[in-house]
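Below is one structure. I have some questions about it.
Left out: one protein chain. Kept in place: all the others.
Order as written gives the chain letters A, B, C, D and E; numbering starts at 1 within each chain.
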């Protein structure tokens, strides 16, 4: 059980690691944990729209895809040109002493390989979580997200990923605030 | 698809909502999204340790258990004495126009009922995510977490929840930093 | 006196509660205490411009109008559709054991009723404090405040409230920085 | 009215100015606006406990006592040894073109003189607002507040100020959270 | 050595002091230590481009030019109209008991006099560090930097300072991110 407590504290550190991709933007911020939540949530939605998908596998893959960052840090695309990440070693050290270690390692490996349908969807969910942030920041009035959105959009591989992206791009980030909006003076801001 | 983009933006707002339970403590902070990630991760671990559990149900339940807070806000235990949360209305409005809306609503309902094994585990995961934070804050040297840990611990209902809590309480939050620790002057902080 | 120390600690927590209305905007932030300061300051200005007003009543009402949020939290207009705030219970529990409790309760009640001249002005001061923020954020270059300004402006009820709003809307938030501006190289930024 | 909009934007900047006294402590933080709110609230409480006091004058004095900091900045006690603050010039420039400018200037002057009963109480309210913060930080487990509390306590001049301070020092900052505390598993954190 | 430890802790406090010039802007923030780093870095670049300059003097001057702010605080141009900074007293008290105190004092004095070539370059480096921030904030989409850039640019005195400024103004703050940019789907954000 001690090994499991250590695993939980490792996952917890993802709340303290800011996503370094935001340096591109000069605005916005997000912890790796927040990004992981967003990715898992999108994976859940995908699994509802695609009944043939192995939902548990897709969701679990998204949940743990950034766990190695507890050991490697979160590296943006410039940084990845200048460091070699030994993710396999990180995964090995995280999973070695766990009763379910090899299953956990398999999930991360499958995500990185990107070959199975679930892996392709998981990787698109990862991109979509970022696209969602970029779209909101662009709506608010910042310039840099408009530079980066085309790159993120181009990385999408699945039909459902592309459909979701299109829908995100066509929707104002705060449209849902105005659903059934009736302003009442007695219920101020 | 428009409704789904709106759903994603609703989930995204959970990154901006700070957990109000930290007002109890005077230290620490966490977004609802970060807490949700922690809860889902613990659920995943539980599902690995308990092969008889419906893992997909347990994990999905944890993922969406705080989604209604996009509409209701995050209320701590004092606040809950002074407001009545119409969570069913929030769930209805979030799920109404979604193709998979009733499944999503069922998950939240099952979590709140707390009767199924998966719901009991999910509720313990929710507590454990908070216990993990309290333990780390206590290790760092803050006083208030020691007042609140007993309440959180007492809320646990399942054997595995209690075992995980005991293991967390016996482990220093930063023990894993010292795994295989060899300080090398050329690899400074 | 013990009850009074507790009251002061309750007022103090308003510094830790962020105004949830800013979720609408994606930018800006303010604690409930900061908002209360802004509201009281506007009330003071109103009382100077309207000599017939009961200045003490107007100012005191603004000072305490958000005190119940120590117990209920700060809820934005979406959240208010999904929770019922038992403000009377909150007020009762805050004021019960205070020697001046019923006077304090009366102030909050009068604000919420919104019938007396002082209450109408206080409610406009509350809106103006938000309008001031929105105007500054719009000047800086953010888009969302322009969506919300019309709603806030429409909520104003008094002549003086409307006049102040017009003046705010016609004034650049940083105009006062340039009053008597003479740039001197020896006094850099 | 233009001059009044400028005045409101000047008061607004107090939300952006952090109190520099917290550099003493290494922990805690507060804007000048938040401190002003705390001071006004304590003044209101004092006025309720001391019916002979001119409540409007006491409260107004506390409200505007730090307004000149919009122009001078917030200077801690070390900084005050190394800069001379021309507060009268700041007050003159803030109030000159206001219809109620001389009344506003008088309030600030009376506070600084510290001779009237209301001014003495207002100055104690200013100290008490800081003592309240120091007490909470000490309860949480930080060392430095214990060094500075004796200085702040010694500055108090009035009977009611001293009584309030004693009550604050005898009360745990989070005692009110436990009022009527009944932990319910269904109402978690 | 005790005096030297105290000196180091004084320099350390510059990390906690936010530059008050950003109140002009409503966006951006920087500690005095960060600004000092930026200034020293620009000085280093200048010294490489101008081989006749006393590089050590130029760099050292930039390094310590804001050290007195540990005692006086950081005052923006409005604040400087309302306080008189006794920088000489601050310098005297910081340097008095140091073995190299008079050399340190001379550096700060030379910077403030602004007569030597090195002092002129150091003062331009100070402005350029701010211009760099303003340019980046303008690129991101904020309005206020465009108001203040002309003032900062006009303060420059040296040929190299003006050339660097022109180059900064012609370069997108994030141009270097796109150097050799090849987006690879397997190396996401």
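Following the convention adopted for this analysis, contacts are C-beta pairs under 8 Å (C-beta built on N, C-alpha and C of every residue); 3 or more make two chains touch, one makes a residue touch a chain.
Note that this is a predicted model, so its numbers are computed, not measured.
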{"item": "Omitted chain's touching partners, listed by label", "value": "A, B, D, E"}
{"item": "Sites on chain A contacted by the missing partner chain, in the whole complex", "value": "13, 16-18, 20, 23, 68, 71-73, 75-76, 78-79, 81-87, 89-90, 93"}
{"item": "Hidden partner chain, residues of chain D it touches", "value": "19, 21, 24-27, 76-78, 80-81, 114, 123, 126-127, 130, 141-144, 147, 151-152, 154-155, 157"}
{"item": "In chain E, positions touching the absent partner", "value": "1-2, 4-12, 14-15, 30-31, 33-34, 36-38, 40-42, 44-45, 48-49, 55-56, 59-60, 63-64, 93, 99-100, 103-104, 128, 132-133, 136, 163-164, 166-168, 170-171, 173-176, 179-180"}
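We adopt the following convention: only the chains that are shown with their structure count from here on.
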{"item": "Where chain C and chain D overlap in contact partners, by chain label", "value": "B, E"}
{"item": "Same vs different contact residues, chain A with chain B, by half of numbers used", "value": "same"}
{"item": "Chain whose mean Cα position lies farthest from chain A", "value": "D"}
{"item": "Distance between the centres, which are taken as Cα means, of chain E and chain C, whole angstrom", "value": "38"}
{"item": "Distance from chain C to chain B - Cα centre to Cα centre, in angstrom", "value": "33"}
{"item": "Interface hub residues of chain B, defined as touching at least two other chains", "value": "76, 78, 81, 93"}
{"item": "Category of the chain touch graph - line, ring, star, complete, other", "value": "other"}
